[in-house]
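With one protein chain held back, the other chains of the complex are shown just where they sit.
Chain lettering (A, B, C and D) follows the sequence in which the chains are written, and residue indices restart at 1 in each chain.
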Amino acid sequence: ADITVFAAASLGDALSEAAEAWTAGTGHGVTIAPAGSSALARQIAAGAPADVVILANTDWMDWLAGQGLLRDGTRRVLMGNSLVLVAHGAGPNTPEVLAPGFDIAARLGPSERLAMALVEAVPAGIYGKAALQARGTWDALAPRVAQTDNVRAALALVALGEAPLGIVYATDARAEPRVHVLGTFAADSHPPILYPGAVTREAVAPLAALAFLDWLGGAEARAILADHGFVAPPE
Amino acid sequence: MEFLGPDAWRAVALSLKVAFWATLAALPFGLGTAYLLARGRFPGRSLLNGLVHLPLILPPVVTGYLLLLTFGRRGPVGQLLEEWFGIVLAFRWTGAALAAAIMAFPLMVRAMRLAIEAVDPKLEAAAATLGASKLRVFATVTLPLIAPGVIAGAVLAFAKAMGEFGATITFVSNIPGQTQTVPSAIYAFLQVPGGEDTALRLVLVSVAVAMLALALSEWLARRVARRIAGR
Amino acid sequence: MEFLGPDAWRAVALSLKVAFWATLAALPFGLGTAYLLARGRFPGRSLLNGLVHLPLILPPVVTGYLLLLTFGRRGPVGQLLEEWFGIVLAFRWTGAALAAAIMAFPLMVRAMRLAIEAVDPKLEAAAATLGASKLRVFATVTLPLIAPGVIAGAVLAFAKAMGEFGATITFVSNIPGQTQTVPSAIYAFLQVPGGEDTALRLVLVSVAVAMLALALSEWLARRVARRIAGR
Amino acid sequence: MSLSVSLRHRLGDFALDLAFEAPDGVTVLFGRSGSGKTSVINAVAGLMQPDAGRIAVAGRVLFDSAAGVSVPVHRRRLGYVFQEGRLFPHLTVRQNLTYARRVQRLGPDAAAFDRVVALLGLGSLLNRQPVALSGGEAQRVAIGRALLSDPVMLLMDEPLAALDGARKAEILPYLERLRREAGVPILYVSHNMAEVARLATHVVAMEGGRVTQAGPAEAMLADPGLVRVMGLRDAGAVLQARVLRHGEDGVSDLQVSGGVLCLPLVDAPVGTDLRVRILAQDVMLATERPRNISALNILPVTVLALRRGDGPGVIVQVQAGDDLLLARITRRSADALGLRPGGTCFAVLKSVAVAPTDIGLGLQS
Partner (left out) sequence: MSLSVSLRHRLGDFALDLAFEAPDGVTVLFGRSGSGKTSVINAVAGLMQPDAGRIAVAGRVLFDSAAGVSVPVHRRRLGYVFQEGRLFPHLTVRQNLTYARRVQRLGPDAAAFDRVVALLGLGSLLNRQPVALSGGEAQRVAIGRALLSDPVMLLMDEPLAALDGARKAEILPYLERLRREAGVPILYVSHNMAEVARLATHVVAMEGGRVTQAGPAEAMLADPGLVRVMGLRDAGAVLQARVLRHGEDGVSDLQVSGGVLCLPLVDAPVGTDLRVRILAQDVMLATERPRNISALNILPVTVLALRRGDGPGVIVQVQAGDDLLLARITRRSADALGLRPGGTCFAVLKSVAVAPTDIGLGLQS
């Protein structure tokens, strides 16, 4: 049976590619509806025809579960991601963990902005804020943060040079040639970046949906996701 | 390489359909509301006026959210519509059309209202003395005279419907082939690393379509205006 | 508990400022463009018309992105503005006003254009025979006669500016106290589970403000219209 | 009474307060600019709601503030020719003309259409838009449009003011025919005494929102006291006449009660009853029958009354047979001729002084 997947927009390409491979293998079609996690969650609550939901945000998944909108036992973490500090322009990518002494404010210069997703609302922003707090630099940087409604828009600000630095997912930074990675934030400096998925209570093809989720956790899918920079979730 | 993939083309076709029906369905309501606001003297006129403008004032996401709450399958109106008429708007292209229509409504009403206010009531009075009832005066005098305004309103609505994004994606989500309009598709492509190219192409297509519609309507409005004023 | 936190109130104040200046700054350009479109006969008229409508047709995010490309600090216009006049739009409330103005521009122009087209050219001709140059005819006859349309256009623009979100956040992002307008704040609250309450309160405030502006403008427009037509 | 109007209304600092009744035929509202004529006609049409009053047309109450009655405009079936045309700019002349029948869902009436088109000379204009019409052409179309709405009463607000003499002369007979044949009463606003005399069966004189005098046209027109209201130059009485014969030399003889009138060829068959308006200023009086003079009409008359105004003129009311005539002469002449009531003399009248527009069909024929 064909299934519809409501997926966080930032999963984008990686999920599409994986879905194509699954379709090729099983003959089941996959329709991916991308949007922000909050919109997806609310829509599912309003009876959206989704078989599978994959969010970039554990809170909204909890919210769905709390309302009994997910099939019991189908929820799992599908992949993980990491947070990086990017700078404008081409340059050597330095995927290593950002040194504790790295002075972001100094690097920013006196009047420039640090691009992030909304720090109270959008997952990438929330993680970024936590990471900066862990480094003890949040209070100094907070007034200089330019927040965007999604992480891709923050990346665009850096790519265009409007902001010299930005905090984005590693997966986003990879595909953007106009930025380079200055370093990765320590994984323990922010809540783990996890992409939970589940079959919805109203799924019309729950078996295929579950099969797709299972397959996403398998090796073939992992390889595709890894190509896009996602990492396997912590066991 | 193809200019656009099949999903993108489907989005274009869907957007056209949505914009067309949104405009058409909104027209009679828009006209009625515009007439009420232009000529009516009733308590609650200001309230109605405010209500009509709401979609303009609210962030589109809020409008979409309110639509979801009202017309969603669990929403009060959505449930009634489904039970009584079997009409489902949520997560259908019809819902996208509803969202577009509502977002475009204030633009349409404003344009039509201005046109109605510009009609000389003396001509309507003359029609009444010739035996035309209020309704017929409207159909035979007012309506033809405001035709340019109606066309202008419809075009604004069509253009807005082609560009509407926030309310649509919030209300009916972004399901390719079903509710993924051009703006939603552009959003999806922009979320994907390297998707800017395709997004740009979609922008070009949607601009081309809307420009065509605009040019057509300009031509139409001019013809009508010329017929009316002979200028 | 307070009705709204200080940040939210700051957003309200900022939105008012942005909408006010966006409307005011757009007015002369809107009027000029409307006049050109209504009365001008020049090649490229259709193109201009299309251009004016672009912000309506394009998804707001795209408009915001284009603004960023053009008026950003690295953008061609943005650089010139900074070098020559020291004007920086990026990440400033002025940029938010620019985004709002551009998004509202088509609405404003349409309303004004309709009004201009409704003015009887015979009155303008009469003014010319009395010695009024084109400019003076405009100022003393056309402008007073289209005042209701101008007001309508300004209100539409104001309302739209109060509700604009996509282009604004993309262009100037969201910096509390500087570029965080009410819609950005509402959006942020809607992104987190349980944020609906605060979002709703903000919605109420922004609706109240906009309704007030609407009512005011209606009253104004009616006064002007009554003065003009004596109806 | 075909029309019965009584109303009170305030318009800024202008107050309308009047009542009049009018029989079938043509009732002319006559008065200076700003005296309230258009306002009255608007109230009858239902375009203005008077503050108080009652309006009835042909026995049907259209408005009664006491009874709370106000028939909607489109149900009043009154054909209104406005002072300023008010053609529908988006319709062709043809569509303007057929508008009333279309909206009332009456089938087309080709005969009436053709007749009105021919009469008003609209043939070559039918496919034009109103903007492409000259001022006079537009007004002719407006008249046609009202005529073709099949009204129970026509309201005409200075309908001929924008027409040239020739067109006026062409349209007047049609209005007369309308009055007689279709029995359609007409409420007619005019400044023009020639029109009044030609058309009116009843005259209502207005001033400052009030009726100053009203009555049957003949009596009103032959009343020397009303000369001021009508305007000196336009004062004149109306005679009943019957066509006796048409001469080879282009002169028609008409029987009036006081004798025979010779007028330039009258376009009516022998035996037709006519109304002939004789302007007071076109009548001379002589105490001796003049000879060898170009005036063909010399009637023996009896002087009834002399009315001196403030000016140099005297209005003399004389009786010719059963009819009354007015003559306007100078005081100097009146003194020289020694005119006084009861005396006899001769009324001298040029044949050509009676304009074709001053000869109309009688009411009875």
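Simple rule for what comes next: a contact is a pair of C-beta atoms (placed from the backbone, for glycine too) under 8 Å apart; a residue touches a chain by one contact, two chains touch by 3 or more.
Here the structure is a predicted model, which means the values were calculated and not measured.
Taking the complete complex into account, D:Met284 is the one of D:Met284, D:Leu299 or D:Leu325 that touches the chain left out.
When the whole complex is considered, the residue among D:Met48, D:Cys262, D:Ile278 or D:Leu324 that touches the unshown chain is D:Cys262.
In the complete complex, the residue from D:Ala118, D:Ala132 or D:Val270 that touches the missing chain is D:Ala132.
Within the complete assembly, D:Leu296 is the residue of D:Val152, D:Ala219, D:Leu244 or D:Leu296 that touches the hidden chain. Contact residues of chain C toward the unshown chain are 122-123, 125-134, 136-137, 140-141, 144-145, 227-231.
Counting the whole complex, the residues of chain D in touch with the unshown chain are 11-12, 32-34, 38, 83-84, 128, 132, 134-137, 140, 158, 161-167, 191, 231-234, 247, 249-251, 262, 264-265, 281-282, 284-288, 290-296, 311-313, 327-335, 337, 348, 350-353, 355, 357.
Here is the rule we go by: only the chains that are shown with their structure count from here on.
If you average the Cα atoms of chain C and of chain D, the two centres end up 60 Å apart. In chain C, the residues that touch at least two other chains are 61, 65, 165-166, 187, 190.
Multi-chain contact residues of chain D (touching two or more other chains): none found. Applying the touch definition to all chain combinations yields A-B, A-C, B-C, B-D.
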